[in-house]
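Just dropping this structure here.
Removed from the display is one protein chain of the complex; every other protein chain stays in position.
By written order: A, B and C. Residues from 1 in each chain.
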């Protein structure tokens, strides 16, 4: 059944979202846009947990959650969408349960899949916006390329130790991930949360900021971080916003003469994959 | 029964908090300090929700939650510690239930009280740190004064519409709220979330940052926002940190010649109280 | 040469100033570089830029309680408050403190 777009808020919605209707930048029209929007969150881990919860709370009409892992006790230090009773449960299912409890107004789809070249194009086409809350380089290139092919804005966050980063790709002619990073980093230089650790609230902050960027894009306030990168250093509590290059004409996916026009083998491209458990245990 | 201080982490704690033990700034010693710390969060609303959840997730040993209100549907747009099934339940109880599910390692106390001059001194003395996640001027002055009298650091956040503010009072000789604001604002200039609205994820971000400041103070990384004020504008995604004055010698509570040495009548002082429902409906 | 400064309004203060968060202004010649102070600036801002009730911005000769003034990212109390001498290029911010949660 297709999701019916609404042109009016119900009385229940008006009462439920009254605090947002009062915000001049949102109002009734903004709340309707949130209600009619669909957002795919890839990764129900440290970033995805707050992003999903605040998007559902804000009144986003449809949320998709992709994860293929199960909840482990060591996740709970940062993944507040899960709890102790969910240890051993699929993360996508656990996240969906939390959304169902938070809001009966949100239609939530759980994808218990490892997103890869074989399925990403099909999944992404069903959603308006994609939140990159993943934990590995291969999936980040995969999401970037498919968001270019399907023309979806990509709200991309990352966190490690006491650091966080956030940007928006492929919005209104802005650059994509490959424009900035045409080549993947050597696998031995990539540290994940499993190896490097992370202070739990750091992805919490970045995930919240991802949700905020989505709300701003959906409601027409506009993204602040297209062609910009927010760099957060929790040690010094410093937030720095830097200006990034625009679209790169030579970009292999978003340039005028793309050399990549469909998903490739990202594990080979990056020299490491999302299921590279030697390096990537319980990272999301 | 007094809370027993630990000198070693259990195997369960080592496994549970492994991602934080790997962070050089935290490590085993930092995690032990979190375990042995107690934090009182005043207000289980938009700020308190993420603050409590991330503090519990991070391994704070004891958390106290004060709120006297009940959960309403219009709270759920930002207060992600509650859910639809909790509508009508006391917020302090609902928050405690969420903490219990998140972590059996956290000892949580719910105070279903309206904190005021008659009880604040007794409650605050039992805790190491106080998080101001309230919604009204009178309670902010009350917490400030009692934190001076009891010598507790006060991690103070606030949010409205698309704006947020955060600072730390009374830490290592830093200023208190009255040093900066000796006189309360005229009541007619004070807007709360009920009147002015708030985008839900804005207090989410500030509450996360409050939890981060607590973690940094407890572990010895140090506060970044003592004698500084962080100002967040969600519309432009700008974070600005400004330098505040130090302790003011003429301060009525923290100066060398205080004129106020015990809690006063804050409702009279501010011309408005926390239970001033004409202005303050469902704000926390 | 007249003084040019930037005024910013934050935390809801912008609602008193036609919802503008940032405004560059050139002060009239009566503001002499080296002598004009914030004490002179406040009534000028009130009389020339404020679009709401004056008492929401000023009380007596200073800002009303609950407004924090920043001079180039620093609490004005550290810069002399009303006695601070305005310099060309200064960024003066008026912040309304928030109490919601």
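Keep this in mind: a contact is a pair of C-beta atoms (placed from the backbone, for glycine too) under 8 Å apart; a residue touches a chain by one contact, two chains touch by 3 or more.
These numbers come from a predicted model, not from an experiment.
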| message | For the full complex, can you list every visible chain touched by the one that's not shown? | response | A
| query | Out of A:6, A:240 or A:262, which touches the unshown chain? | reply | A:240
| said: So one chain is hidden, and I want to know which residue out of A:46, A:174, A:200 or A:273 touches that hidden chain in the complete assembly. | reply: A:46
| field | Option from A:14, A:28, A:231 or A:260 whose C-beta touches the chain left out | value | A:231
| said: Touch as defined at the start, partner being the missing chain; which of A:34, A:137, A:154 or A:212 qualifies? | reply: A:137
| message | Considering the complete complex, identify which of A:30, A:153, A:203 or A:273 is in touch with the unshown chain. | response | A:203
| task | Name every residue on subunit A in touch with the hidden partner chain. | result | 43, 45-48, 133-137, 140, 157-161, 163-165, 180-186, 188-193, 196, 198, 203, 229, 231, 233, 240-245, 248, 283-284
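FYI, only the chains that are shown with their structure count from here on.
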| Which one chain sits nearest the middle, judging by mean Cα positions? | B
| task | Calculate how many whole Å lie between the centre of subunit A and the centre of subunit C, each centre taken as the average of the chain's C-alpha atoms. | result | 40
| query | How many Å are there between the centre of subunit A and the centre of subunit B, using C-alpha atoms for each centre? | reply | 28
| Mind pulling the subunit C residues that touch 2 or more other chains? | none
| request: Would you mind listing the residues of subunit B that make contact with two or more other chains? | output: 161, 193, 196, 198, 241
